[in-house]
Structure formats: structure tokens, C-alpha cells
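A single protein chain has been omitted from the complex, and every remaining protein chain is retained in its original position.
Up next is chain A:
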Amino acid sequence: MLLAKIYVTLKPGVLDPQGEAVMGGLKAMGYEGVTAVRVGKYLEVQLDLDDPEKAGQQVEEMCRRLLANPVIEQYRYTLEEPAGAGGKA
């Protein structure tokens, strides 16, 4: 088993209205030092695979085809053994 932790964010330069709103909120709370906020997505995909290379290829393809929209978004991911793997869940 492998666990892919995938982060999808808007590309630099693409306006992020959610990020702007969150920054406004933080400033309203008094955090004057905040200069930028970007809101992205975090996904965990569990794979019934042990070969990191094969898993990486699949995750790459999943990101490209569905999880991110390459027109406005970029992605990165890590692959790791799920916590509790091999032991009691």
C-alpha cells in the first residue's frame, strides 16, 4: 500500500479570490504582516501498489487528467507508506 499526498494550487499569477478573501480576514484580525494567501486543495489517494515508480506514474496521470486543471493549476505530491501499514489500522 502506498499513500499519495497531493497538493493542487493555482499557478502563480492566476488570481485566487479565496486567497484574497482569507488574507482580508487575517488582516481584519490584526495580522498586518500577511502579504499573500493562496488557497489550494489537499488530497490523499490510497493505492493498492507497492512499486513507487508505478504508483508515481499513476498519480502523475491522475493529476494531469482530473485532479488538477493544467490551464490554471499546478500540483505536487509525495508517496509514502500509510500510517499503520503492516500493523493494526
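By definition in this document, contacts are C-beta pairs under 8 Å (C-beta built on N, C-alpha and C of every residue); 3 or more make two chains touch, one makes a residue touch a chain; residues count from 1.
The rule we apply is simple: contacts and distances are computed from a predicted model.
Colleague: Choose one: "Putative Zn-dependent peptidase", "Benzylsuccinate CoA-transferase BbsF subunit", "ABC transporter permease" or "Phosphoribosylformylglycinamidine synthase subunit PurQ". The correct choice is the protein name in UniProt for the chain not shown.
Modeller: Result for the unshown chain: "Phosphoribosylformylglycinamidine synthase subunit PurQ".
Colleague: Identify the residue among A:Q18, A:Q57 or A:T78 that touches the chain left out of the display.
Modeller: Counting the whole complex, the residue in contact with the absent chain is A:Q18.
Colleague: Which residue numbers on chain A touch the omitted chain?
Modeller: So the residues of chain A touching the missing chain come out as 10, 14-18, 21, 41, 66-67, 69, 71-72.
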